[in-house]
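Every protein chain but one is kept in place in this view of the complex.
Here the chain labels run A, B and C in written order, and each chain numbers its own residues starting at 1.
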Amino acid sequence: MKDIVSVDHLRVEFATDSGPVVGVEDVSFTIAPGETLCVVGESGSGKSVTSLSLMRLVEFGGGTITAGTLNFIRADGSTLNVAAATPEVMGQVRGNEIGMIFQEPMTALNPVFTIERQLTDGLMLHKGLDQAAATARALELLRSVRIPEPERRLKQYPHELSGGMRQRVVIAMAMACEPKLLIADEPTTALDVTIQAEILALINRLKRDTGMAVLFITHDMAVVAQMADRVVVMYRGRIVETGTVQQIFEAPREDYTKALLAAVPKLGEMKGKSAPERMRLIGDEAARAAQAAPKARKREVLLDVRNLTTRFPVKGGILRRTVAQVHAVEDVSFTLNVGETLALVGESGCGKSSCGRSILRLIEPTSGEVWIGGRDIGNLNRHHLRKARADMQMVFQDPFASLNPYRRLKDQVAEPIQNFNLASGAELEARVLQLFDRVRLPREFLNRYPHELSGGQRQRVAIARALAVNPKLIVADEAVSALDVSVQAQVLNLMMELQEDLGLSYLLISHDMAVVERVAHQVGVMYLGRIVEIGPRAAVFDNPSHPYTKSLLSAVPIADPSKRRFADDLSFKPITSPIFPLGHQPAPSVYDQIAPGHFVLRA
Amino acid sequence: MKRFKTTKGLIGIVLLLAILLVAILGPMLIPADASTAMDMHARRSPPTWVHPFGTDQLGRDMMFRVILGARTSLEIAVSAVVMSVVLGLPLGLISGYFGGFIDNVLMRLVDTLLAFPALLLALTISAVLGPNIQNTIIAIGVAFTPYLARIIRGEALRVAQMPYVEAARSSGTTDIMIMIRHVLPNILPAVIVQGTISLAFAILAEAGLSFLGLGTQPPAASWGLMIQASRDQLDIAPWTALVPGLAVALTVLGLNMFGDVLRDILDPRAK
Amino acid sequence: MKRRDFLRSTTALLGSGLLGAMPTVLWAEDAPVKGGTLIWGHSETTQNLDMHQTGTASSGRVLQSIHSSIVTVDKDLKVIPGLAESFEVAPDGLTYTFKLRPNVKFHNGQVMTSADVKYSFDRCRDKATGAVNFEVFNNVASIDTPDDATVVIKMSSVNAPFLSRLAENGAGVVMPKDSGPTQGTNPMGAGPFKFVSYEVGTVVKMARHEEYWDGPAFLDAVEAREITEPTTRLTGLRTGELHMINDIPLDRVSELQADATLQVKTWFPLNFDFINLNHTFKPFQDPKVRIAFDMIIDKEALMQGALWGQGATTPSPSFPTSASYNHDLKQRPQDIEGAKKMLAEAGYPEGSLNIVFKATTNYPYHVEAAQILVEWFKSAGVNLTIEQLTWADWLTQCWVNKDFQMTMINFFTLWEPDFLYFSVWNSTGAFNFRAINDKVIDDLTVQARTVVDDTARADIYKQVQKQIWEQSHDIILWFRNGTIGAQTKVGGLDTVVHPNGSNLNFHKVWLKA
Partner (left out) sequence: MTYIINRLLSVILTLFLITLVTFAVTNILPGDVAMMIMGTQSNPEALSGLRQSLGLNDPLLVQYGHWVGGMVSGNWGNSLIFKKPILELLSQKAVASAIIVIMSMMIALALAIPLGVWAAVHRDRWQDTVSSSSALLGVSLPDFFWGIVMILVFARWLGWFPSSGFVEPSVNFWGTLQHAFLPSLALGLGLMAHLTRMTRSTMTGILSQEFIRVARAKGLAERTVVWRYALANAIGPVITIAGLQIGYLFGSIIVMESLFGYTGMGWLTYQALLNRDLPLIQDTVFVIAAVVMLTNLAVDLLYIVIDPRIRLG
């Protein structure tokens, strides 16, 4: 059966200040009708460039196809070399015979047009429908992507829809003209795990119903395992390996593929293990071997959070009075032991970040106590709080935004030390040097600026900055989620190493269950500002008892093609809004202890 | 694309350097009274070999006037803008960084001042202070302040939300230090770019003041004053307007081209 | 308040200055035709429309067409009958009797009677009216109206200039009885044109008064469009939007004269300019310094420079043709070196004098003149710096507060010597804003008031001029021309300028078909 797409020796170059730079080179692959081809690779691997080339959208990013052919079999059976097609022809192909979905559902829709307009204009353009017919079709599409109350949605504007719904709309747009090929460029990367599951399932079903082929671009091996028929692994603009999903996962030929797979934590692989384990890194076996069996540290409590509650006012009305409150953190209690890691997991908006910030008083909690080393952070005044901050540091999610682009790295690492004037002059220099060594950053980075570093390196700097004042507690807010898997693994290992050596305690805020399973001692699952389930990692993962925990775990894609989960439409209970009218007094959190240290919120 | 931008910046820099050179060297090379010396037999003479840029209604050589005027005009413009930055920076910084009540109060104030047309403010102020260069500078400087305050505040607001500011706070940096170390350097480019644009307006504002006889006083040469003086003879001696006008145009052009690259120069990322 | 404010009040006194108001060009006029609306580009903004209250020459220039005066002057500045067909002064000079013309009609159709005259004069005398010329009636004892056609005015003491002051229409105009309250919004008189409407700052519209005592005007209407910007006004004339404009920028006169499609009327003199030295300012108390300053200035060159030749230098402010003009005086020629010497003698060696010259932007040519002066004074080792002032500021600082060192101003040429010399140079004079205090002049000016014989009187004033020149109390510069530009289709242009040089009269103007 004839391939619908055959890419042959594609080469794309980008014009930059320092002359042309090769985006992808010598890329060849084919897509058969009705199959899903996953192109996987880390950032900068050229996977997106490839997909954009197929749409000839790469030009708008300053790129040019300088070699190769991109043959696409059109609806009428004729073969079109996209690389050579005229803008007019591409106009007919785009959105008509090839549909595309992008990564950012939040910005993928035009904020000032109604959903209806954005759904219908393509239809009217390509299918020559009149407004009425187009609207009818649009409605049909919204139904097919399972959007509740589609009639109402048509009249709404993007900002009135949730992220998941927006992505469904984007898919509906891509599907509008029943394309023979759907290109999905990281369609779920920006979404919560449950919504991701829904979207993946949706794509699967649409594919089955329409028999279209799918070109699926992602960085997430787990998603690949779940979606792909065949896989193309890319690295630095070239294809490393191609094969069926089974081949790739069970018998990878290339080292790179192996390393990539190794670094991916597989949910469930820690079954039966009590202590956390470092991530697997090819060539790093030595280091892992060196990992001493966890020292039998007597479990003394470092952080004790009692009934922590944080609410944000919702201003409104004539005098900007508070009309309602966001209950970001609601009656949360837990303890964290010295040298241990407590992971707070949950989906966006569940309050896990607010919880972390409230503990450091980067935002002021409404009530509750936070004890660190026998001190109640809650009633410290400005001055003492500053002092106390030496004990508790934070590592932020975005390694790009969390470093000041205008300051040299050494100054940024030195700043906390100066703040508490722990050292100065040569001593300071030495301390900074030592910190750089500690996080394995080459010393020549001392005088560099953040932009000269990779994401992983920046995160190391951020960690160094956090370590600078010898804190007892580090709150790591999605500290690794912006990093490529291999880098992620390295950084996680670094953190675990530091924990063992310095007896640090981590409050790990994360949405990635697989990572958490690997590195955490304790796990707390948060939902609508409350901890719904908390306990030893093994207990929570092996015996999830709160319905939300269950659904959360069931939604996590597993990096194992033999464990596919997203065949049919899924729909999880959408997260309700945590906004309550003034004076609303929610019931206190009551827990059942179902196993030693394993608590579940009573419904 | 980028290469083009840098060449553009080069042109800007060259232009500005040339103008600065003229402004600085001019007074050294040309006797001060060359700009006021009158040739009653060559009034409003079009450009000739004797007077390459022509002469004005009093037979004064436009070339000398525009050269010697450069200094006055730039002096006024630069000092006025610097003044407005000095006044506007703390205003905008504080109100943007702290937000909340302080922000409300300060911005209400700024809004009020913004409601008064800058020219009107400048006119009134220099009418109060009386006409001379210092007062002209003050008038323009004050009139421009609210605009800068607004822009700076917006920038500060943006930067104050960046994680690295939160990081600094969480590592015990005091607000003042955060403002100096983190907020200031990050808003500086925007401020400087805005400054370069304001310079152009300042030069012209001086011309506007001359409309009421305020601003630089004759016979001193300043571009604003010269353009103003050309008002009644534009049809019979266009060069009296075009010569200073061109000078301003080139400066503005240079400033704007320069402003674009200045951003890059200040940005370590571009290094 | 505005510049003309005080020009007006000065003109008030010296009343209608202008004898040499003869056209420089004489036009072969074809026969006048009736009809048409004359569109006049007026150089000023009309302000208060009440002829008594109005301070500004601009308003006067317009209101002149609406009002008629009881007496007026001919081209030789001889007082001649106006609304009064005759008048006589008693030998003792204390009683004036006016016989009014029969059935002079106001715009409202009423016939003028002596009651109206009495009402108008009383209104002008009444300080509450705020009339700018109230002092004309200062020593009037009584105004009687024996019958409808007769007005008798009794004086408490002799006031030689009284009649000529009445000829100044601000004081001499006759308004319908009790029309005072509405004069400000709807001026009414017995002039050749009726007031129609005024759009502030834009246009004053006037229509012909069919029953004008001197015969109806040719024009159906006059539209005075107010265009203060010279370039714009010129353009309006060139594009034909305007039939005529007053106050051609001096530097443009020759250019317009060269234009065959336009006619230009210049007359001489409109006013005289002089440089003023504040006598309360230490250096200027020394005549040597004042004379030295005079010697620094080349008046002819300055006139050419600032007026583009549209004027004539003069050592005396007296009206060129008046009997009191002292022809023996000659302006000091420029002598920088000599000036330097004198200044040195006076104790002001080169570079020791720093003088601020306040010039008003209201007269661009003053600023030009100032800039030329700066150059000469520089070469004489005096550092002159210019400060430009709006008219309002000049009046406050220089005229009222006497807060200046050196400045320059112009007066409408005052043809009545007493008004001229007493008010401007007598230590108690109303316009002595330089605080000049010269015993000789004080005595002469007082004495002159009592002398009845004209030649004797003239001689006294000649001495005054001599004294002013010798002491160089002020530096008298020149007489400036008045100018009007018009389309060639405008007829009777030479009758437009009222002898007083400031006001315009459209009674005998017509538009060629």
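Simple rule for what comes next: a residue touches a chain if its C-beta (ideal position, glycine included) is under 8 Å from a C-beta of that chain, and two chains touch if they have at least 3 such contacts.
Keep in mind that what you see is a predicted model, and the values were worked out from it rather than measured.
Participant: Please provide the labels of all shown chains that the missing chain touches.
Facilitator: Displayed chains contacted by the hidden chain, ordered by label: A, B, C.
Participant: Would you mind spotting which of A:36, A:96 or A:457 touches the chain that isn't drawn?
Facilitator: Final answer for the missing-chain contact: A:96.
Participant: Consider the whole complex, including the chain that is not shown, and state which of A:31, A:49 or A:109 touches that chain.
Facilitator: Of all options in A:31, A:49 or A:109, contact with the hidden chain holds for A:109.
Participant: Out of C:33, C:158, C:400 or C:435, which is the one that touches the chain we can't see?
Facilitator: C:400
Participant: Tell me where the left-out chain touches subunit C, residue by residue.
Facilitator: 1-2, 5-6, 9, 45, 47-48, 50, 53, 55, 132, 184, 199-203, 225-229, 231-233, 235-236, 238-239, 241, 390-393, 395-396, 399-400, 430-431
Participant: Which parts of subunit A face the unshown chain closely enough to count as touching?
Facilitator: 55, 57, 60, 87, 90-96, 99-100, 102-104, 107-113, 121-122, 125-126, 157, 159-160, 170, 173-174, 316-318, 320
Participant: At which residues does subunit B meet the chain that is not included here?
Facilitator: Considering the whole complex, subunit B reaches the absent chain at 1-2, 4-5, 8, 108-109, 111-120, 123-124, 127-128, 130, 200-201, 204, 207-208, 211-212, 224, 227-228, 230-231, 234-235, 241, 245, 248-249, 252-253, 256.
One rule holds in what follows: only the chains that are shown with their structure count from here on.
Participant: Using mean CA coordinates as chain centres, what's the gap between subunit A and subunit C in Å?
Facilitator: 88
Participant: Measure off the straight-line distance from the CA centroid of subunit A to the CA centroid of subunit B, and report it in whole Å.
Facilitator: Subunit A and subunit B have C-alpha centres separated by 47 Å.
Participant: Any idea how many Å lie between the Cα centroids of subunit B and subunit C?
Facilitator: It comes to 45 Å between the two C-alpha centres.
Participant: At least two partner chains per residue is the criterion; list those residues in subunit C.
Facilitator: Touching at least two other chains: none.
Participant: Could you list the positions in subunit B whose residues touch two or more of the other chains?
Facilitator: none
Participant: Hey, which residues of subunit B end up touching subunit A in the complex?
Facilitator: 1-3, 6, 162-164, 166-174, 177, 181-182, 185-186, 267-269, 271
Participant: Along subunit A, where are the residues that touch subunit B in the complex?
Facilitator: Against subunit B, the touching part of subunit A is residues 15-17, 62, 360, 362, 386-387, 389-390, 393-394, 396-398, 401-407, 412, 415-416, 419-420, 449, 451, 462, 465-466, 468-469.
Participant: Please give the residue numbers of subunit B that touch subunit C in the complex, ascending.
Facilitator: That would be residues 33, 36-38, 40, 57-58, 130-131, 212-214, 217-219, 231-236 of subunit B.
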